[in-house]
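One structure follows; several queries about it will come next.
The complex appears here minus one protein chain, its other protein chains still in place.
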Amino acid sequence: MYPIISLSVTGLLTLFLGFSENKKIVFPASIAFLLIALATAFIDWNAPGFYFNDMLQVNNTSIVFWAILIISAILIMGFSEGFERFEFAQPAEYFAIVQFSLVGAIMMVSFKNLIMLFLGIEILSVAMYVLTGADKRNIRGNEAALKYFLMGAFATGILLFGMAMFYGATGTFNIGSGVFIGGDNSFFLWIGCTFMLIGMLFKVAAAPFHLWTPDVYEGAPTIFTAYMSTIVKTAGFVALFKVLSTTFSGLQDFWWIMIAVLVTLSLMIGNIGAVSQNSFKRLMAYSSISHAGFMLLALLGDHENALGSIMFYSVVYTLATISAFGVLMVVSKERIEKGRVYEQNDLFKGLAQNNGFLATVLIIAMLSLAGIPLTGGFWGKFFVFRDAASSGLFWVIIMAVLMSAIAIYYYFKPVLLSMSKKTSLESITINPLAKFIFAITTFGTIVLGIFPWILRSLF
Amino acid sequence: MENQLPAMPDVIAQVPLNNYVLLASILFIIGIAGVLIRRNAIIMLMSIELMLNAVNLLLVAFSSYRSDPNGQIFVFFIMAVAAAEVAVGLAIIVMIYRNIRSIDISLLDKLRG
């Protein structure tokens, strides 16, 4: 509960900092504000409860997710130093919007009432529409913002229709008690469940609701692509899990087969689509669709384990994604073509020779995303497979394993390019903060690859 | 003053709830169709407004028929969110119009695989 208050207030303070003469103060101040929010998150540790007339549910699980979201935001925002050229013409507004958007993400992981879920999704989405279009003079960024906005608003409409039908069937917006098919209202419940799921799957970019993903990921400024593929996804999956495991747990027979089909579709479209991509950001977009498929796989299993698996998966995915996009940001700013940064795969050609540190970071991130043992990604996949196996869905698991094999091919493309002899780059400068972040994410990926239980045994 | 209030509105006694659900669903589908067939960003945005209004009508109908005010509170929030969304959406459209002098989304094709 406290981080919501803290982030709302500090966001406002950040807006006021924009009036000051010295714009340089905004960046360290925002990081400090985020750290304060992180500290306040733990005030409620071991003090579970419901706040504000059953609007918020706070327990240790939700506090862990708050911490994950805020730490991801700090890691991503760390890359924004020195990026004045594109995104940071008005730094105060950007950092304020980032802090406000975290309020939405926190609402999404600890809501108890559908109004809070709806508002959380909207706060996060509206912030993301603005941030996607942040690079105003870039026509690709504009296009991405418009596409994201139209698709997102459309998805909101569908989600709301589902919520209205749910209200019609149950007469409440509270998600506390489970609902069951039967009686006069079962039809409203079906429609409500289906439409709410569609609306939320749009937001987490699961196929076949993924059509916006590649374009938006490519067009958005890289730092916000990283933001959208980590924070929006984590918050979205927790919200999806909460809705499915509490309210709709009685309808499991109904949504279960739907999710199983969506897992198959997401894995196929994500992995096969990624093979032919030349742009690194599009590759990561398709990869994010396939990871959405893997995370949905956890929902098919036993609810006891699912949240832990989703938590572990989102942490390793977040670490690897931040590394990958961070390397892209650092390297691509060295090569400007036609007034914008160059973001194709062959940007990484000869990176190992040029800068061994960045190449190591990139390679470990790619190995983790591909799910190679001794990286966190392996255990992430292992846990969701184990969950799904407990439900006896072997055809989906066989499919998922096959698709992971395809994934190795396209994740190795940038890796092999970075090992090649010829280099097209001058020497690359990394500022110390970025170096520090790379160290954290890479170290985290390897530690979780060797000792997964330190995180998995949390709950 | 108090005793002049009727027991319940006429429409609830005389029109079944299903008619309202049907009307709202048709309105919602018209909104979806508008988003799908139009390529003009402003009209797509208006179609999304239609979808949200269909939801509002549905919520008010459910809320009135059950005499439960929670649904009408939700409508307030939808209206607030719609206003915020429209402000941001129109800002994005203005920004794009500055760059390409059109808001036909099929002209926006720079992002390709």
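Order as written gives the chain letters A and B; numbering starts at 1 within each chain.
Everything that follows uses one rule, which is that a contact is a pair of C-beta atoms (placed from the backbone, for glycine too) under 8 Å apart; a residue touches a chain by one contact, two chains touch by 3 or more.
As a convention for this text, contacts and distances are computed from a predicted model.
Q: Select, from "NADH-quinone oxidoreductase subunit J", "ATP synthase subunit b", "UGSC family (Seleno)protein" or "Oligopeptide transport ATP-binding protein OppD", the UniProt-recorded name of the complex's unshown chain.
A: "NADH-quinone oxidoreductase subunit J"
Q: If the hidden chain were put back, which of A:E122, A:E218 or A:E343 would touch it?
A: A:E122
Q: Which subunit B residues would touch the chain omitted from the figure, given the whole complex?
A: Contacting residues on subunit B, toward the hidden partner: 5-23, 25-27, 29-34, 36-40, 42-43, 45-47, 49-50, 53, 56-57, 60-61, 63-65, 67-70, 72-73, 75-77, 79-88, 90-95, 97-99, 103-104, 106, 110.
Q: Residues of subunit A in contact with the chain that isn't shown?
A: Touching the missing chain: residues 4, 8, 11-12, 15, 51-53, 55-56, 89-90, 93, 96-97, 100-101, 103-104, 107, 113, 115-116, 119, 122-123, 126-127, 129-130, 133-134, 136-139, 145, 184-185, 187-188, 190-191, 338-340.
Here is the rule we use: only the chains that are shown with their structure count from here on.
Q: From the mean C-alpha coordinate of subunit A to that of subunit B, what's the distance rounded to whole Å?
A: 28
Q: Provide the residue numbers of subunit B that touch subunit A in the complex, in ascending order.
A: 21, 24, 28, 31-32, 35, 41, 44-45, 48, 51-52, 54-55, 58-59, 62-63, 66, 68, 70-71, 73-74, 77-78, 81, 84-85, 88-89, 92-93, 95-96, 99-100, 105, 108, 110-111, 113
Q: Which of the residues in subunit A end up touching subunit B in this complex?
A: Residue positions touching the partner: 114-115, 118-119, 122, 126, 129-130, 133, 136-137, 139-140, 142-147, 149-150, 153-154, 156-158, 160-161, 163-165, 167-168, 171-173, 214-215, 218-219, 276-277, 279, 282.
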